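The structure under discussion is supplied below as structure tokens; questions concerning it will follow.
Every protein chain of the complex appears in place save one, which is left out.
Every chain is named by a letter (A and B) in the order it is written, and numbering of its residues begins at 1.
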Amino acid sequence: MKFSYFPGCTLKNKAKDLDRYALRCAEALGVTLEEIENWQCCGGVFTTAKDEIATKLSSVRILKAAKDKEQPLVTVCSACHNVVKQTNHAILTDKEFSDKVNRYMADDGRYDGSTEVYHYLEMLRDLVGFDALREKVKSPLSGKKIAAYYGCLLLRPGSVMKMDDPENPSIMEDMIRAIGAEPVIFANRNECCGGYVVMESPSLAEKKSGDIVRNAKVQGADMIVTACPLCRYNLMKNGADIPVIYFTELLAEALGVKEDTNE
Amino acid sequence: MNKKYLRDDIIRMSGVNPKKCMRCGKCSGTCPAYDEMEYHPHQFVSMVENGDIEPLLSSDSLYRCLTCFACAERCPRGVEPAKLIEAVRLTAIRRQGANRLTPSDIPAMLDEDIPQQALVSAFRKYTK
Partner (left out) sequence: MQRIGVFVCWCGSNIAGTVDVAAVADALKNEPGVVFSTDYQYMCSQAGQDLIVSSVKEYSLTGLVICSCSPRMHEVTFRKTAAAAGLNPYMVEIANIREQCSWVHKEMPIGTEKAIILGKAAVAKVNLNAPLTPGESPVTKRALVIGGGIAGIQTALDIADAGFPVDIVEKKPTIGGKMAQLDKTFPTLDCAACILTPKMVDVAQHENVRIFSYSEVTDVKGFIGNFDVTIKKNARYVNEDICTGCGDCVTKCPQKKVPNEFNLGMDNRSAIYIPFAQAVPKVATIDPAHCTMLKTGKCGVCSKVCKAKAIDYTQKDEYITEKYGAIVVATGFDPISMDKFDEFAYSQSPDVITSLEFERLTNAAGPTAGKLLRPSDGEHPQKIVFVQCVGSRCDSCSEKGKEYCSKICCMYTAKHAMLTRDKYPDTEVYVFYIDVRTPGKNFDEFYRRAVEEYGVHYIKGMVGKVTPEGKKLMVRASDLLDGKQLNIDADLVVLAAAIEPDKSARSLATMLTASMDTNDFFTEAHPKLRPVESPTAGVFLSGTCQGPKDIPETVSQAGAAAAKVIGLLAKDKLKGNPCVASSDELMCNGCSSCEKVCPYGAITYEDKEFRMPDRTTRIRRVASVNPAVCQGCGCCTVACPSGAMDLRGFMNEQIMAEVDAICK
């Protein structure tokens, strides 16, 4: 299996673990992730305003690059995934938007929305399969009680992201089960951590992230996993006294590729 | 800009039909930023519908919305208040000199661990 891979800015800086382990696990699972060449920013956030065109073009170029290679596109960071998937959806469903975008795309060639966009987790579930993953596990994480924190970007808007039931998701819990650990379901797993508002109002992020960590702990978790660097930052910054790690790191541990072998 | 034009422009930009709202208040019942807001999601819906937009444009509430989409996802009527707030916010920051965040503000906000994603997102949200 071969995919185009878009890491995004944070994965090359503050969230190197998210990137590194994603690639190692893919390799262990027999998946080739080909990083898109000369990629630019995803756009950061998807602006829902219909008259915002230019801020979405970089996302369109990512989609177009995958399309040129005739590969499905895989992303890992929740924010990148949200922006790229929403942009693709807008191209498919909003003709006016699609026409406008394609006027800017004249040099690169038309993009028609036909690239399939997978989050890494969706790739695991729908293409690799959790049963196949279970068979590849080298050191099952039995006995660990792990809370999967989704945040908002992976799940919402549900009608566009279509990753899982936005109010009762199971994709990360199923992954946790596949690698031998026990998922802890907690209601705040799809509540916002405070997001970028932490820049202006650290107190809001503190309260929101605090609620999330407390809820996970009271429900019995001894670790939290997430797919989002900003979520992880907010949780860690605001009182998490249990480990908060990227899901790819957890996966790497189970697949036995966490420790550096060649470096 | 006259009131009616501003209202219609925001509705067009957001793609939201505020008339679908049945005033249940679920958006404000679920909003994680409620306590930090002067105007709450359900008020954005009714105030935009009534063309009462100037107070919204000058309110800090615009910059407290987390765009987490909980209100949109849970609205029984498919109104999607988050999109309306986004449209009002853009209307505000597109005005001259209304950028909420400038590069010179950044160093004071930084710490060792803050991910790039936070800066990029904040600039998108707060600056035209």
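As a working rule, contacts are C-beta pairs under 8 Å (C-beta built on N, C-alpha and C of every residue); 3 or more make two chains touch, one makes a residue touch a chain.
Keep in mind the model is a prediction, meaning the values are calculated, not measured.
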Exercise for the section: Give the residue, chosen from B:V16, B:I53 or B:A70, that touches the chain omitted from the document. Expected result: B:A70
Practice task
Check the options B:H42, B:R100 or B:K125 and report the residue that touches the missing chain.
Solution key: B:H42
Handout entry: Sole contact to the chain not displayed, among A:T75, A:T115 or A:N188
Key = A:N188
Completion exercise
Residues of subunit A touching the missing chain are 159, 165, 167-168, 185-188, 191, 214-215, 218-219
Handout entry: Contacts of subunit B with the absent chain, listed as residue ranges
Key = 20, 22-31, 34-35, 40, 42, 70, 74-78
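By definition in this document, only the chains that are shown with their structure count from here on.
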Fill in the blank from the handout: Distance in whole angstrom between the CA centres of subunit A and subunit B is 24
Completion exercise
Listed in rising order, the residues of subunit B that touch subunit A in the complex are 12-15, 32-33, 36, 63-64, 66-70, 72-73, 80, 82-83, 86-87, 90, 101, 109, 111, 113-126
Completion exercise
The subunit A residues in contact with subunit B across the complex are 8-10, 13-15, 41, 43-45, 47-52, 55, 77, 79, 152, 155-158, 166-167, 191-192, 194-201, 204, 208, 228-230, 232-233, 236-237
